[in-house]
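Every protein chain except one is present and positioned as in the full complex.
Order as written gives the chain letters A, B and C; numbering starts at 1 within each chain.
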Amino acid sequence: MTIPSDAQLREILVDMVIARTQSGRLWNLQRQGQVGTVAPVDGHEATIVAATHALDTEHDWVVPQYREPLALRRYGPEILECFMLYSLGHPAGGHIPDPIRVLPNQISLGTQIPHAVGISWGMTLRSEPGIALVFFGDGSSSEGDFYEAGNLAGVINAPVVMLCVNNRWAISTPVHLQTAAESFADKAAAFGIPGVTVDGNDATAVYDAVDEARKRALAGLGPTLIEAVIYRLGAHTTADDPSRYVPPEDLEAARRDDPVLRLACHLRELDLWDDVAQEETEAEALGLIDSAFDAAKSTPLTPDALLDNCFSTDTQRLARQRFQLLQARMTEAN
Amino acid sequence: MTIPSDAQLREILVDMVIARTQSGRLWNLQRQGQVGTVAPVDGHEATIVAATHALDTEHDWVVPQYREPLALRRYGPEILECFMLYSLGHPAGGHIPDPIRVLPNQISLGTQIPHAVGISWGMTLRSEPGIALVFFGDGSSSEGDFYEAGNLAGVINAPVVMLCVNNRWAISTPVHLQTAAESFADKAAAFGIPGVTVDGNDATAVYDAVDEARKRALAGLGPTLIEAVIYRLGAHTTADDPSRYVPPEDLEAARRDDPVLRLACHLRELDLWDDVAQEETEAEALGLIDSAFDAAKSTPLTPDALLDNCFSTDTQRLARQRFQLLQARMTEAN
Amino acid sequence: MTDTLDGGTVSDLTMLQAINETLHAEMARDDRVVVLGEDVARNGGVFRATEGLFEKFGEHRVVDTPISEAVIAGATVGLAIAGLVPVAEIQFLGFSYQAMHQLAGQVARLRYRTQGRYEPAITIRAPFGGGVRTPELHSDSLEAQFANMAGLKIVMPATAADAKGLLASSIREPDPVLFLEPLRGYRGIRGDVPNGDHLIPLGVARTAREGDDVVIITWSYQVELACRVADSLHSEGLSVRVLDLRSIVPLDIQAIAEAVTQCGRAVVVEESCETGGFAAEVVATINEECFWSLEAPVVRVSGYDVPYPVGMLEDVYVPDEARITTAVRRTLELG
Partner (left out) sequence: MTDTLDGGTVSDLTMLQAINETLHAEMARDDRVVVLGEDVARNGGVFRATEGLFEKFGEHRVVDTPISEAVIAGATVGLAIAGLVPVAEIQFLGFSYQAMHQLAGQVARLRYRTQGRYEPAITIRAPFGGGVRTPELHSDSLEAQFANMAGLKIVMPATAADAKGLLASSIREPDPVLFLEPLRGYRGIRGDVPNGDHLIPLGVARTAREGDDVVIITWSYQVELACRVADSLHSEGLSVRVLDLRSIVPLDIQAIAEAVTQCGRAVVVEESCETGGFAAEVVATINEECFWSLEAPVVRVSGYDVPYPVGMLEDVYVPDEARITTAVRRTLELG
């Protein structure tokens, strides 16, 4: 068992508090009409942060779903910068720059799992060290892509860690309507790979599980499916009203096991955390997101950027369309 | 455990011998250029016939892949009639008449599994007794449809029996390249339903497993995944050359466990089978397929049947196309 | 509720309300109708299109499925075979890609493959279309791709009344129907909707504005924009007809031919990207049916040949009144 050091735990907590704080700010920005749909991170912090703290950022890839970005700052400040652009609806938000090994958000559920298998497979083909860690929700596990990817990963022994974030809900659909399997980890049997369930609110447990899966993968022992059991503490997104379907008593119970509070408590006991640390971290978080937001807002965008990066070079048709687009803009400007 | 009676076993053997014999004839017809691609049934007889003999033909549905039709005569002679039309490429081959509860061949692998789940679900919604039995190959189990359907069936507790016919090959791909799971039955864990493996060359074992799964389903206990382990004794289809990839010694071993020979031996010991029975049954099989083939060949077909049964009535466009088609035919005729 | 000339009554409803009411009415009328999809039951749908159905018709007839578009579509085939009338929702049309092998390969072909043994009385509802800043794959207009998959009817209402009349027809139709609901129209389109049974046959286009200088041919939300353009150009003395196709399969070829013959000039508007969009089919149909009455080439107004973009570029991508107006003027200048 590999346990993160107290110093590491503190770094993990810092990232968790930052994620929680920034997620709250983003929610408010959405409510003010400043950014598009937001999927809050609340309740996911320990799982995402601890999992990625078990990785080697230089070699290991992170393939997120959509709830993770604010909790990936270990991979660099560019993640937040891009995420703010993305939240504004700026195309540059999708361009997480080289050499950061993090893919942009995935909206089409489950489709990122084959990508992660492909990346990790590619690394073995090129004899590169490293693994791919892919996040996906309990709901996404019902997509064919999850199963096809898990099955292929088992056959080719890909160095991939499949992390199912079981937050008990897929929008309004509770896990017992998502699957009759005893656990999501059980689905590993279908792929002939190990499946483990961890308490996703326990940063140490998550870190350990990912660390072990990663070591197995690097040792050529293939993929692992990890289920991190947590509870979605917020709404699905800013477009959702969970009071329509989440039983208040369940939410209440889950709040008592809030992963941020839990780790903060632990570190307070060790005298590694206190109110000042909390406040300073929150302030830092807000400073970071606000300046990222300002930077994003002032990132230029020309209308015909619409046509960039579809192909490596414009086809005849795209060239015509670019001409038409610019002409239309000129007409309007006049 | 429900064991078929000796009389039932004899009926099963008759159907198996008929399937084997007709499959051989069909192969020859293909070689003579008289019918399209043929997928031989050799090695699958015990599994298909015994499984369907455990069903109530009046209420239970059979949803085949493509290797089953010749072994489904328990559901009526129309199955063979349609299959011969199908083999000729006549559209009527797809119309297995009411009230026969057998769907036509499925070519798009795995897509029939959701259909079977839907049928069985529909029966419960209409409070009708009966189950759906769906056949699919080891290879087809890698399609997302298998998993999505199995998972849904688990959640809604559908009265469906999912029968994975593991004949060890998917064209040239052996099972160990198809999945790293220990068995195909193991995949049931992903759906939270029971999974059982049976010797698919043992008619009694197959009958018993299907009978039990059916009773569970009818009792409202939901779906079962059954894996029948057999060996594909023939080519994948008439378009395939298995000598390129099937190890001769494996095939040799499998032939020693030929399901038809095995059951025939057993019934010979009980004095329920002998050379005369074998020959008479083979002759009957040939008589049946030859007359079905003749009937199929003389089934009329007008060119504009091409446009029938796309929609319930012709759209404006289809009406125009029908006119054009008939006009074109007239021009050619002149 | 107000009275109409022909004795019926109407209610002022949004398109979303019209859809919701129709689902209620059809489920009450025919107990073979079942509704299935992601979040359609307890949550009443992410846009509330299925609101109240679960409470009224219960968990057997209104079913929250796992997130598995392929099996949502695939199960409808089985449900139809078992004698039910499934109305499935794909949460956003872009995720019909996950179900394409079932939609194109199975739902669309059930009648054909079985030569009429089974009736695919299946309706697949899905929202789509731009203008509301959704994340990727939520807004994509894929109707042209579906139109090339023989066996599917594709219905795309533009008004609240049509949403009711066409959805009721779609559910009662023995052929499989893809019923596409414009996201911007859910709350952005409202109008008088006849109360009681209201059926509009599939395949009959609607003249949304009379006119004879030029006809704008379009469908779904773009009809709204086309009408605004027609109204505003009217004040300039231009007579712009708007033809709302209502369904692209069946296509009302006759209505297209008539309109183009009378106007001599046509603009076709769509939200999909240009290459291979359904506007191309309309142009080809015009070319076949009434080439000689054309006084100028038909002009297409489409999205651009790139994936549906992120929010800040959405308004550049989706045809708007300005682009439609320019196209109409250009058509009139040509030739």
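Just so we're on the same page, contacts are C-beta pairs under 8 Å (C-beta built on N, C-alpha and C of every residue); 3 or more make two chains touch, one makes a residue touch a chain.
These numbers come from a predicted model, not from an experiment.
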Contacting the left-out chain in the complete assembly, out of A:Gly94, A:Pro174, A:Pro242 or A:Pro303: A:Gly94
Listed residues A:Ala51, A:Ala71, A:Met84 or A:Ile119, member touching the removed chain: A:Ile119
Option from C:Leu251, C:Val269 or C:Leu332 whose C-beta touches the chain left out: C:Leu251
Option touching the unshown chain, where B:Ile3, B:Cys265 or B:Leu301 are the choices: B:Leu301
Contact residue for the chain not shown (choose from B:Trp27, B:Trp61, B:Tyr86 or B:Tyr207): B:Tyr86
Positions on subunit A contacted by the hidden chain, ascending: 91-92, 94-98, 103-104, 108, 111, 113-123, 125-126, 128, 132, 144-145, 148-149, 151-152, 155-156, 308-312, 315-317, 320
Missing-chain contacts mapped onto subunit C: 94-95, 97-98, 100-101, 104-105, 108-109, 112-113, 136-137, 142, 144-145, 147-151, 249, 251, 272-273, 275-281, 283-284, 287-288, 291-292, 294, 296-300, 304-307, 335
Contact set of subunit B toward the excluded chain (per top definition): 36-37, 66, 86, 88-91, 93-94, 107-110, 139-140, 142-145, 170-173, 177-179, 239-240, 244-245, 301, 303-307, 310, 315, 317-318, 321, 325, 328, 331-332
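Here is the rule we go by: only the chains that are shown with their structure count from here on.
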Central chain of the complex, centres being mean CA coordinates: C
Maximum centroid distance from subunit A, chain identifier (CA atoms): B
Subunit A-subunit C separation of Cα centroids, rounded to whole Å: 35
Subunit A and subunit B, separation of their C-alpha mean positions in angstrom: 44
Multi-partner residues of subunit A (at least 2 other chains): 142-145, 177-179
Subunit C: positions in contact with at least two other chains: 66, 68, 70
